[in-house]
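One protein chain omitted, others in place.
Coming up: subunit A.
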Amino acid sequence: MWRRTALLVSSRSAGQMVRLSTSAGRPRRAPRLVKVTNQKLEPQYLTPSEPMVPVYDLLNIRLQAYDFAVLEHYAKWVHRMLRAINVDVEDCWATPHTSARVTRLKPNTAIVETSYDLNLYERNVQLRDLPTTMAPVVIDLLQHSTPPGVQACLQRHKSEYDEVRYVPDLQLKELKQQLAEVGMDPDKRKRRAAQEAAAAAAAAAAAPEKS
């Protein structure tokens, strides 16, 4: 079902004379055709509108700790607490831990006295469309509730945080490195583009030779 919409333009500013626009002076534009489907049947409140308060797009609460049990319980608690105050929790994931070895040597020697293997575990809770008015409340609740040993951080989401979660394919990396050593571009697309360019150049060289 199609309907013609007429263009209505009126401009008025305080103190000026009202100028009603007419199409007498300028060329007439073609009327805009607007596809109207179910416009009378769709209720008004389904039209998406801007939120009244500015929102943060994607925020991450990053929780880091050396104590795994405490960290997991706290991450669960944070998730439930945020759902209870109607914050939109988009995602919740565990980033692979980072290991560190701390070695203590006996003084003035290279003899190892003790060594510790420490794993820093991490949990992330992602929030979507957090209103800016709720952000200080969320920060305050996190500051009040963080258990000893856990570090909480609220930051905007970046794509690097997603890429860190993937396990690197070491075999593939090694093969690509071998290709680079030989002199070929490890990127398959660039190699194919180079081959095609070389073929086109060869064809162009052959064509003028013939002619």
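By our rule, a contact is a pair of C-beta atoms (placed from the backbone, for glycine too) under 8 Å apart; a residue touches a chain by one contact, two chains touch by 3 or more; residues count from 1.
One rule holds in what follows: contacts and distances are computed from a predicted model.
For the chain of the complex excluded from view, the name given in UniProt is "Large ribosomal subunit protein mL46" [choices: "Geranylgeranyl pyrophosphate synthase", "Large ribosomal subunit protein mL46", "Checkpoint protein" or "glutathione transferase"].
Touch with the chain that is not drawn comes from one residue among A:133, A:151 or A:195, which is A:133.
From the options A:101, A:144 or A:189, the residue with contact to the unseen chain in the full assembly is A:144.
For subunit A, the residues in touch with the chain missing from this view are 114, 133, 135-136, 139-140, 143-144, 147-148.
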